[in-house]
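We show some of the complex, not the whole, and keep each chain where it was.
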Amino acid sequence: MNYDLKNLPERTTKPRQYGFTMAMDKGLSIREAEDFVSMCADHVDIVKLGWATSFVTPRLKDKLKVFKEAGLPTYFGGTLFEAFVIRDQFDDYRRLLDKFDMSFAEVSDGSIDLDHDKKCDYIAKLSEQVTVLSEVGSKDADKIIPPYMWIDLMQKELDAGAWKVIGEAREGGNVGLFRSTGEVRSGLVQEILTKIPFEKIIWEAPQKAQQVWFIKLLGANVNLGNIAPEEVIPLETIRLGLRGDTFLHFLGIEKKNTNTAPPFEID
Amino acid sequence: MNYDLKNLPERTTKPRQYGFTMAMDKGLSIREAEDFVSMCADHVDIVKLGWATSFVTPRLKDKLKVFKEAGLPTYFGGTLFEAFVIRDQFDDYRRLLDKFDMSFAEVSDGSIDLDHDKKCDYIAKLSEQVTVLSEVGSKDADKIIPPYMWIDLMQKELDAGAWKVIGEAREGGNVGLFRSTGEVRSGLVQEILTKIPFEKIIWEAPQKAQQVWFIKLLGANVNLGNIAPEEVIPLETIRLGLRGDTFLHFLGIEKKNTNTAPPFEID
């Protein structure tokens, strides 16, 4: 940090198990990826190449190399997994992960109907090959999943081998965890956290108001995802109480809410 | 493409007569233009320097060179044409096109009142010098043009020598083809297509929901314009059914709707 400020919330440092930021690249050029890591490598923990953008990305290997050399793991968005599965090309998908030397993969069912036992099978199989993130929640705004069901799905996917589970929100932040207006389904989040460990969940929160909401509820070290590259620095200031939105929050109640221990234990 | 996926909609390849993407540059630096072409040259067919941004752009010739060397034609936005015409400087405008070695130009009347015969005269004159794109529709949200009139204007401009006609939407996507909310005037679009050939129209569709709407109605190879540089890769995935929004659409009815032939013939 460039100067000393007293009484800041304590942030976890890399490698982080929580306090984790997942950024979404939806088409950065090689040089833009270099620019991104030059600013954000310390503040980001993993980079998702959004949905199936990797399919139409030139010089994909060179781009992956930029992130790798900066110590940032990457993975292909879950929609790519689904695009292979719906075409009965799961084995091709596994070969693809090898070809690009990926160490992470996402398993999701945001666009397709996938029997949940079958989804857990995919998680289990891929877990032998890579570290798996699995995503719960539909991209379809009309598909409302009740809280007990979110909990059940998340727990089963963790049991099947997922390293962390992701709460779906899309790039726009208007489905899954959020109402179509972008408002957080707060009862849902709180109920999930009575059962699933805090550090095991990455909340997709692309909009600033959503990031602020999660940070106020769960502290500086909540795991957040789908962060646009240019929003990583702003997010880091929100986590630290150094932007208007959380400035007073962390000063007022910082000793109560922003300890580095996760606020919820595994039950 | 970086890997094989079965049953993708067939995309036209360059040089494209349809399936065309027009990107809008509203102030990229030289290096950002280089970054853009490094990622998007295969996915973009033409670049518009938005409205009169060229007036205040440093090193304009160097920027044009970047696009030219990547095989991307460029043109100045129609507002620049209008700025010259309203000042009685049309001859200066023609010299300007020569000075910057432009091979395309846009003729529009989005901000000024221009007698339509006079507009067609400009199209005819400029057609002797460059390839002309002409634009139909007002930038004024209160000016509603009925469908038969859109058709009449488009046909006359094509007859006068326009290579393609553009349906106006502005950078914001909230006028012309769209209601102020950004919603597509769908009856208008469908009525236009009963008379004007599919491949002759470029639809300005800067917002994702608009792109999705056109692609679902008209297939992967609809001509779309006013695409922000960072949205070119995402748009390409939408065209291919590789983003949530069109994922199921292309799987379900792909053999019926996404043939490479344009869905509407010249009448």
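First chain written, first letter: the chains are A and B, and each begins at residue 1.
Assume a contact is a pair of C-beta atoms (placed from the backbone, for glycine too) under 8 Å apart; a residue touches a chain by one contact, two chains touch by 3 or more.
Not measured: the values here are computed from a predicted model.
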item	value
Complete-assembly copy number [criterion: all chains share one sequence; 2 shown]	3
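Here is the rule we go by: only the chains that are shown with their structure count from here on.
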item	value
Chain A and chain B: spacing of chain centres that average the CA atoms, whole Å	35
Partner chain B, residues of chain A touching it in the complex	26-32, 50-60, 79-80, 82-84, 86-87, 89, 92, 96, 99, 110-112, 139, 170
Residue numbers on chain B that touch chain A, as the complex places them	1-7, 31, 34-36, 38-39, 42-43, 230, 232-234, 236-237, 240, 242-244, 247-248, 251
